[in-house]
Structures are given as structure tokens and as C-alpha cells.
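The structure follows.
Left out: one protein chain. Kept in place: all the others.
Let's turn to subunit A:
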């Protein structure tokens, strides 16, 4: 669906993209991760026909973005990282305006718009002025706006940034529905765990290069193999550590203050047994935590050297 080949973009002397190459299949939710300034927005603007690359090619649905921008625009719904709304329009009129810009006939718009408002849970705000909506609601309305012409591809630039946790959850639910509708979605963020939950494929970009690329489920499988457990003890820390080292399911033991960090390779059942064993043996265990580990670290370790 989307193919990016050796894409470069230079702003003056600054090279924002240094030969990015990427391919996204139809129907996948692609998470585009990277720190601020990595080049995510630049890539997305190029895909949205808003920016001309210095060199390289980008295709959406087989159309090159600079050669066939009109066709590309019909295929994509783009939500920028920051966008404004018109103050004097209601939510319904806002969607209607963009629908009209896509030459959708009035009768059809009258049908689609209630459905879109329903999808993003804004039916009750149909007649509310857009500037009276909360940030989360505006974001959802923006998402509905991306969908008026029923595009195959959605390009969402940091849609969750600046949202409170509740609004994030709502957004994620909507994205799930869109994924079920078979849309190809590109969504960016600088926080990997936030994306990992809703994406099929993740690409990590740093300083204009793709440094990692892989399927999320594969990574989770890998992560299942090694887990980090943290145990807090009131006392007898040295002794406990010694005891733990003798267990076959434990790879490494380190002390962090009152806590002991344990690299655990067993399954859930063995984890239960370890916990019982510690308690039964009389060690003063105050807390027993499971840590998913640093997703980004594990991700990078697994997919090392993909982009270069």
C-alpha cells in the first residue's frame, strides 16, 4: 500500500531524512516511533503531498506522491500533529464542509456524517461549536474528518499527544474499529509502549534513518521468554539473593536498594512456584512485582540493524 524508497529531505543544511526506505502492507497498522526531530512528521507530510522530498520516491497505492498528488489525496486521510478548526462552525457543519470539498453529494453527506459522529462518539456534540470542544473531542472530530471520503489509508501524526489517559483509551478504541474496517493506518508517536498496544508493525526512526522494523507480536513472544521480576525484602537481602541464584529458572540477580531484580526465564506456573517457595522458606518478602522490561530496549535488540 505504501512504499518509501531512499527518501531524503533537506532543510537548508539540515538533513531531516537520510534515505528512508519502508514498506507498509495493506491493512496493517503501522507505528512510526522516534524521538522528537527524528523525521516522522516530515515523512508523513511527504506522504500527504504537502512537502516535496529532496530526492527519493514515495508511493501510496501505487501512485508516486509528487507525480500523482491528486490520486494520492483521494486515497489518504491525513491528520497533522497540530491542526486548527473553524470557530464558527458546528461539528456537523465542519464535517460537511470537508465532505463538500471532496465533492461528495449533499444527500450522501447527510447520510455519512451521522455515522462518522457515531463512530467517534460525538453524536451528542453534533450541534456544538467546534471551538467549544475539548482537545480530545477535537482530535476525534479530526479523525472523523479524515474519514469523510472513506480513504484506504490514514496518516495520523501523533494523534495521542496532549490527550489525557481517558481520551487516549477512547482514541485507541476508535483505531481498533478502523483497523477492523481494513484500513491501512500509519500512526506516529515518540512513545513506543503507547503504540505497541495498537499496532501490528513498528518502525523506529532516529535522525532520519529507520533503525528498527518488526512485527509487534514477534517482539511480544520474545519478551515472554525473559521477564524481569522485582522483589522487595524487609531484611536478609544477601541471603535471599544467594537462595535465588540457585534456582534453575533464574538468569541473573542484582540488588537495587531494598529491591532485588531477577531475570526470570520460566513460565507463569514456575513464577507462582518461585513466589510460594520464597514465602514458605520464610524470607521477609514485602512485594513481588513483574516488570515488562524496557520495550524499546528489547525491540531494538531484536530488530537491530534493520534500516542500515
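Note that in this section contacts are C-beta pairs under 8 Å (C-beta built on N, C-alpha and C of every residue); 3 or more make two chains touch, one makes a residue touch a chain; residues count from 1.
Definition applied: contacts and distances are computed from a predicted model.
The listed options are "RNA polymerase subunit sigma-70", "ABC transporter permease", "NAD(P)/FAD-dependent oxidoreductase" or "Succinate dehydrogenase", and the UniProt record of the chain not shown names that protein "ABC transporter permease". Of the candidate positions A:88, A:246 or A:269, contact with the unshown chain belongs to A:88. Annotation: of A:76, A:91 or A:120, A:76 touches the absent chain (contact as defined above).
Note on the undisplayed chain: of the listed residues A:2, A:65 or A:91, the one touching it is A:65. Along subunit A, the points of touch with the absent chain fall at residues 45, 48-52, 65-70, 73-74, 76, 78, 80, 82-89, 93, 97-98, 100-103, 145, 149.
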